[in-house]
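All protein chains but one are shown at their positions in the complex.
The chains carry the letters A and B, assigned in the order they are written, with residues numbered from 1 in each.
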Amino acid sequence: MSSVSGEVAAGASAGTGRKWQRRGLSRRADPLFLLLAALSGVLILLVLAYMVISTTGTALPVFTKEGITFLTGKEWSPSAGKFGALPFIYGTVVTSVIALVIAVPLSLAVALFLTEYPVPRRLRGPITYAVDLLAAVPSVIYGLWGVFVLLPLFLQPAADFLNKYLGFIPIFAGPPSGLSYFGAGVILAIMVTPIISSMCREVFATVPDSDRQAAYALGATRWEMIREVVFSHSRSGIIGAVMLGLGRALGETIAVALLIGSRPVVDASVLRPGYSMAAVIANQFQEATGDHIRALVAIGVVLFAITIVINMAARAMVWRFSRL
Amino acid sequence: MNEARAEAQLQNWAGGRLQPGVSLRQCRPTRRRVWRDRRNTALIILGVVITLIPVVMILYQITSKGIRTMDWEFLTSSMPLSFRREGGGFLNALVGTLIMVGLATAVSVPLGIMAAVYLVEYGKGNWLARLIRFFSDVMTGVPSVFVGLFVYTALVVNFGFGALMGAASLAIIMMPIIVRSTEEMLKLVPGELKDASYGLGAAKWQTVTKVVLPSAAPGIVTGVMLAVARAAGETAPLILTALGSYQLTARLWDQPISALTLAIFDGARNPFAAGQARAWAGALELLLIVLIFTIVARVMASRSRFKR
Partner (left out) sequence: MKEQAPDTQAMNSPVASSEATSGGTRVYAQEVAPPVTLSVAGVSEEGRATGSPAEPPVFSVRNLSVYYGKNLALKDVNMDIRPRRITAIIGPSGCGKSTLIRCFNRMNELIPGARVEGEVLYHGENIYAPGVDPVVVRRHIGMVFQRPNPFPKSIYENVAFGARINGYKGDMDELVERSLRRAALWDEVKNQLKKSALDLSGGQQQRLCIARAIAVEPDVILMDEPASALDPIATTRIEDLMQELKQDYSIVIVTHNMQQAARVSDETAFLYTEVDEATSARWGILVEFGPTSRIFTKPLDKRTEDYVSGRFG
């Protein structure tokens, strides 16, 4: 590093130093530069503010007309002018919860495996790469793969299985479908696992090694060390990571749109088709007109509000762990 | 009496405690502890395996199914007007993706880098900088479909669907990513380097453009490439802004335009084998683009001069 700084400094002194001094306007350009930089930053704030104003403005007639029934109404029939968004809010929450139930244990497993186990180098690299790769795959590819591969191969059989043996519980009631809250939740789980696990890895990396050693030196097994030292040290970081994953799951659109079954109802069974907020926007937008569009924008505003709250809470929690 | 006491104390410990007549090998932690440790290790390894299964499956199936339809025709011709018809390709979609991602990059990279410069070089303990930093974090968490809705309500209703609208939504998605990653990289540039430049009488803008940015360039490029990969894979905002189209077009406004993701989405939603086959090939095309950007970004990151 020092050699690098040396090189650059030397280069600057030899070539450009005197040239810079000769230019009279160089100093006067500084305020302009600051202005440009500050404007770029402020632009972010403006865009975000305008985002809220513009969408809320468009959706306002729907909010005023429907009032609270927009959030609590179960009936969604654009042709009849009825806009109750509860089925979508419900579907978004249910699929996200299913996703977390599956993704959190997997993410913790991956993060613990990579940070707390003596994994050989030959294995560690590929596993890290593979999990990161999972995060890079576009969601439309997950959707495509989910519908044509995962659905017949796993989702439908799994739904049948759950219904057959646990069907007496209302949440597994039939007739079972792979295109359902459950199917969308599984795809979401695959998508958020790399996000949660890489965040958890960063959190675990901040656990002081001396605490680990102290636990081992007292005769702790590896699991006892993990439970008592790693977990207790990173509780809020894990919660934050999970909430970041939740934020992502709530807003995920395309893969869910392809796998949730597109039925605007509130169904207690996770094995039945449903709908989610993001999915209904993506699916109905192209055919929508007038109030229907305003209602879809209104759903987007609600979705935005929920994810923002979740994300801000998550950021607050991972703040001290996160380097990104 | 001491012995009795010692005996009593040995009784206090569950499981293997070394004592007269017991060898180390016979000493074991209680069965429950050993079992728990082994069970959880097994569960953790199982979890890793389960997580890796989809990676392998996706890579394998996208490749094997995509390669069947991927040929010269697919790469060089546009979509047929019906999903039923075989042949044709995603050229129009590829062009759309390239145009929109290219435009979005051209807009968001300079703005994002300048904003990051502001945060690092001018923003120490500054409330405005803190606000910008916080809200760009918030913005990375905004669902992309909502960004699409915004561009729709703000631009599309006035100007119609088109490549510019799609590019605007992608730029909004890319910008916070670039700001935050560039900021991290700029923070790593050593102070001596800047001091050396100031010592030569350089102005701040010269120091930033000639010393700071070039020396942080590999890291910045990494962030930009990750943002490009993310934008190229976005579908939802484009549904609301570019709409999608069968035609090959390079018009920037007044005409809907397709994108790879839109074409794949439509292919996945239709019931016809020919359309689905094109979707798989398109998925392979998209995956290659995204992965190349991601992998090159990682390689650049590992070669970056300044490590975290």
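Simple rule for what comes next: a residue touches a chain if its C-beta (ideal position, glycine included) is under 8 Å from a C-beta of that chain, and two chains touch if they have at least 3 such contacts.
Every value quoted in this text rests on a predicted model; they were computed, and no experiment measured them.
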Among A:Leu153, A:Leu166 or A:Leu218, which one is in touch with the chain left out?
-> A:Leu218
On chain B, residues whose C-beta touches the chain left out of the figure | 2-3, 5-6, 9-16, 18-25, 27-30, 33
Hidden partner chain, residues of chain A it touches | 118, 208, 210-221, 224, 228-229, 232-233
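Here is the rule we use: only the chains that are shown with their structure count from here on.
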Find the geometric centre of each of chain A and chain B from their Cα atoms only, then give the gap between the two centres in Å, rounded to an integer.
-> 11
For chain B, which residues are in contact with chain A within the complex?
-> 29, 33-34, 36-37, 40-41, 43-48, 50-52, 54-59, 61-62, 110-112, 114-115, 117-119, 121-123, 128-129, 131-132, 134-139, 141-150, 152-154, 172, 175-176, 179-181, 184, 190, 192-193, 196-197, 200-206, 208, 210-211, 214-215, 229, 232-236, 239-240, 243-244, 261, 264-265, 267-269, 276, 279-280, 283, 286-287, 290-291, 294, 298, 305-306, 308
The residues of chain A that touch chain B in their complex are 1, 4-5, 8-9, 12-13, 16-17, 20-21, 26-27, 29-30, 32-34, 36-45, 47-48, 50-51, 54-55, 57-58, 105-110, 112-113, 117, 127, 129-134, 136-145, 147-149, 190, 193, 197, 219, 221-224, 226, 244, 247-248, 250-254, 258, 278, 281-282, 285-286, 296-297, 300-301, 303-304, 307-308, 310-312, 314-315, 323-324
